[in-house]
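Before I ask anything, here is the structure I am working with.
Just one protein chain is left out here, and the rest sit where they should.
By letter and in written order, the chains are A, B and C; residue numbering begins at 1 in each of them.
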Amino acid sequence: MSLEITAEQEALRETSRRFLSEATPLSRVREVMATDTVFDTELWTRMATELGALGLAVPEELGGAGLGYPEVSYLAEEAGRALAPGALLATAGLAVPALMAGNERARARLLPRIVDGAAVGAVAWLDPGADWSSTSPPTRAARDGHGWTLTGDTSPVLDGAVADVLLVLAEHPQGPTVFSVEPDQAGVTRTPLPGLDQTRGLARVELDGAAAEPVSAPGAGRAMVTTALDHANVVLASEMVGGAQACLDMSVEYAKEREQFGRPIGAFQAVKHKCAEVLVEVEGARSMTRYAAWCASHNTAELPTASAIAKATAAEAYFRAAAENVQIHGGIGFTWEHDAHLYFKRAKTSQMLFGDTGAYRRHVADLIGI
Amino acid sequence: MSLEITAEQEALRETSRRFLSEATPLSRVREVMATDTVFDTELWTRMATELGALGLAVPEELGGAGLGYPEVSYLAEEAGRALAPGALLATAGLAVPALMAGNERARARLLPRIVDGAAVGAVAWLDPGADWSSTSPPTRAARDGHGWTLTGDTSPVLDGAVADVLLVLAEHPQGPTVFSVEPDQAGVTRTPLPGLDQTRGLARVELDGAAAEPVSAPGAGRAMVTTALDHANVVLASEMVGGAQACLDMSVEYAKEREQFGRPIGAFQAVKHKCAEVLVEVEGARSMTRYAAWCASHNTAELPTASAIAKATAAEAYFRAAAENVQIHGGIGFTWEHDAHLYFKRAKTSQMLFGDTGAYRRHVADLIGI
Amino acid sequence: MTADTVSSPIPYSDAALEFRREIRDWLARNAPEDLRGVRAVPRMPSPELKPHLDRWASTLAEAGLMCVAWPREYGGRGLSGVEVAIMNEEFDRAGVPRLTRGMGESLVGPAIITHATEEQKQRLLPPIISGEHDYCQGFSEPGAGSDLAGLRTRGVVDGTELVINGQKVWTSGYYKANMLFCLVRTDPEAPPHKGISYVLLPIERDGRSNGVEFRPITRINGAALFAETFLTDARAPLDNVIGGLNQGWRVAMTTLGSERGGSATTQHVAFERQFWRLVEKVRERGLLGDVRVREQLAWAYSRIQVIRANGLGLTAELAAGRSGGGLANGSTSKIRWSEFQRAMTEMAMDLLGPDALVTGPDYQLDEWQEEFLVTRSHTIWGGTAEVQRNIVAERALGLPKEPRPAKGVTS
Partner (left out) sequence: MTADTVSSPIPYSDAALEFRREIRDWLARNAPEDLRGVRAVPRMPSPELKPHLDRWASTLAEAGLMCVAWPREYGGRGLSGVEVAIMNEEFDRAGVPRLTRGMGESLVGPAIITHATEEQKQRLLPPIISGEHDYCQGFSEPGAGSDLAGLRTRGVVDGTELVINGQKVWTSGYYKANMLFCLVRTDPEAPPHKGISYVLLPIERDGRSNGVEFRPITRINGAALFAETFLTDARAPLDNVIGGLNQGWRVAMTTLGSERGGSATTQHVAFERQFWRLVEKVRERGLLGDVRVREQLAWAYSRIQVIRANGLGLTAELAAGRSGGGLANGSTSKIRWSEFQRAMTEMAMDLLGPDALVTGPDYQLDEWQEEFLVTRSHTIWGGTAEVQRNIVAERALGLPKEPRPAKGVTS
């Protein structure tokens, strides 16, 4: 498989776009935004069953479609365009790739549940208050007769409040290790955290002797989180490209119809050139993201670098597109009623997620060995 | 004395502008550019005698006018606007403040010669190939019966090839110390270095047992260089503000007269807004520079921070103004014949001089104690 | 060169220095303890804070320290920009807020003073000073934005009254106002810039609604400080038309020069305080050792110093009796500070890391989240950043013109 968009991929993209615009228009997004967990169970089930959204990159023997990350990327781009609430990033971006790198037992036990929409996935690796670059596991694992228990707090956890499969990084005698924790047990407390971006669910997860099963090999937990992040950044970059495109579309549409001083504002170079510059950035980000998605399926050696670059590039493009969209809309773009702010907040928080642009630049410098 | 521009200062500025535009129009600058040392002796003498350019901030008892750095700044702004060749930055910016911080003997011996135009000053503190942030003195001092000798190479030295008063940082048993070296002696070899900016003289100076006299207290050499740089940055920032203003003036004039697609290009927002943005930057840089100049005479505690900020701010404004000036002029702005490139090269090299903008930011961070 | 003396960058006159002493003394006696440290007055003060602020406002009004830039004959103090700057500095020094009567003081009063009849001045100015009249603005209209000439709200003369119908938008301070100053089209046949009148419209008359209905506009930070205003047969006495019927355009252009000069030396103070709070946050997060973070912070500090230096320079010129700053200084200053704030708060978000993703309950934002969102509006209101650049290019640089809107108009 190469980089070109196949007819099947094009069809998937079209189907996804139609499905999302019908199933979760922005009016529906605003309803879900108003809930604690920012999660739409019906939408999630339909995405899993009707679109097969969670099994795109999962092998057929584990219930998936056996396709790849280009397909995940196209779907995520549409989800980003629609600001679709739900745990796509947490599940398809983080949990699935983590599990695919995990032990066979965990994979067989957990992946099919995720693929068929029965379980939301989440991965937790951050100490509350720590920086994204922090490497100290937020919990510690202890032997408990037959198995293990985890204790410690972690925050913010993407979609941690609705996750059914909770993968947690823990200190282990042989080094950081990822465990799975069933959230419905005593010893697990989950608190939804209100987000600056109200379209994404965040939570604090407190573990107090919660039963857990190892997912990674002992000591291989950090590598697993890194692998998960390499894939998650492909999904996140795709979402951001879709969101940026939505902003550019809004800007252009408004610039064509809104008149000031006797002409459409899109006839003024100040507005025209802003839009052109945004297009240049979005087009570049899309190319880079598509390449990173291709790497995720076909050239994993280049994946870490490509996905880090895609993340930083898409973040810059999205923030620019979203900020200019507010500016081009003028006063109206600054109201709660208008949708511009939903994208603006999503853009900035996505840029900050997992580390800001500077942090990803440093990561790239490390990866290319300079 | 406060920040406002007095009638005397306004007159000085007017006189300087008239003098420079008559004595060193850009056609003359191009002639001087073609020489090795980029120095116009007649102009130098006239600036010293007719404008009193080198004694503005020197006390009257040492032959100066007993004014201050605001006056130096206004003159330097005009010199920057005219791209006047000569050693104003090296002499009034570096050598004079260094000497003013030096011992009485050096001050009395050397300053009057500088003020009356008989001597060009230069300060040398950099190891060849070193970064501006390097702190290791380029030469070492040795006792020699009656006095001292210096040995070592230093480069690039601003106007080092034409300096009559050469102040050199040297390693000394009690720490880095500044010495004065008479350049016309065996043991001093000076080689003009061709500059990317051909309007400024640079040189390599090689000392091999050259006789020298201490200027700073033993071990106080680095502090003296720092003091010199604090003042030099006021002069350099002033030059840059003048150069930036010249670029903006050229851009605006051209934008008014050059027609494309049936209207002056200055009617297109792309050009209008560029010019407006440059004005915002130049105005800010001028305010900051004027304040730093005021600090140099009236509030020396704030001088290091103010002059560092002025330097970095003026450099950004100048580079932007010069680069946009080339762009606004289109193809013609990219020719050797047009003057735009003289400012463009001066802008970038001035930005790099003594440390780039990032280096000055870090310096500011240190100075404000964060 | 001379000495290390710390002298003042502003050439204050003896009278100005005397004024500073006077204000300082007055504040020493009168600055209210209950407001000590309340430097930034929230736009919508809490119910606890409000009575304290009201009391302090009355004290200031009684002491002749409201509407200080107005001439003495109309209840002001006739202060120059430099003196207003001194007042701001001294209030800041005392740690208490310098309250004003908002747009009534800064926009309506000057318009009245410049364009109204003597009868109108005597009738309409004192209630602004006393706080009896609290004005909100009705200039912008949906669809008009920065292009003020296109406004459509109609005013029809009916006997001694004007009957007004139409819709306004971006009415700030509507929630506490009892007067609306607005532009209405009173001659629909005239060219766009003509036929407009400047009217002071009571929001209630005889305790009943005067056909003025506000519909709050929630902004992206969740607060509703602005409203859409619907005018349905709203009535104003013709005596409340300022500058004459159909003469509203030039009235709307009135501003009082000294107000801008007045904040020139203190504008940076809030930025600097904010900057040091950010440094403290960054220090707590252990990032101050990061050279890149240091460079970013130094960038912000430097921009603030540029804003400060610009204000000092402007005030020094004013104090020396010159107008200072040139034709477009208002626009260049606004471009400078609004873009600085935008960039600074974006940077702050990055520096605060994962914590900055989470708000308090009910979308309660912390300082940085709030500023990050609110600063987006600064390049929109009062003439968009694009309009400001046009103004600078045309007025200060003389580049060819494009149509341009009135000042103080939100797009």
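By definition in this document, a residue touches a chain if its C-beta (ideal position, glycine included) is under 8 Å from a C-beta of that chain, and two chains touch if they have at least 3 such contacts.
These numbers come from a predicted model, not from an experiment.
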Among the chains in view, which touch the chain not shown? A, B, C
Could you tell which one of B:M1, B:A23, B:A142 or B:M352 touches the chain left off the display? B:M352
Selected from A:F19, A:W148, A:Y291 or A:F334 as touching the chain missing from the view: A:Y291
For subunit A, which residues lie in contact with the unshown chain of the complex? 1-5, 57-59, 66-69, 100, 248, 252, 255-256, 263-264, 266-267, 269, 271-273, 275-277, 279-280, 283-285, 287-288, 290-291, 294, 296-301, 305-306, 309, 312-313, 358, 361-365, 368, 370
Considering the entire assembly, which residues of subunit C contact the chain that has been omitted? 290-292, 295
Hidden partner sits against subunit B at residues 126, 129-132, 155-156, 193-198, 202, 258, 260-262, 268, 270-271, 319, 323, 326-327, 330-331, 333-337, 340-341, 344-345, 348-349, 351-353, 356-358
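In the analysis below, only the chains that are shown with their structure count from here on.
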Approximate Å spacing (C-alpha centroids) for the pair subunit A, subunit B: 52
Can you list the residues of subunit B that touch 2 or more other chains? 269, 273
Which residues does subunit C have that touch at least 2 chains other than itself? 386, 389, 402
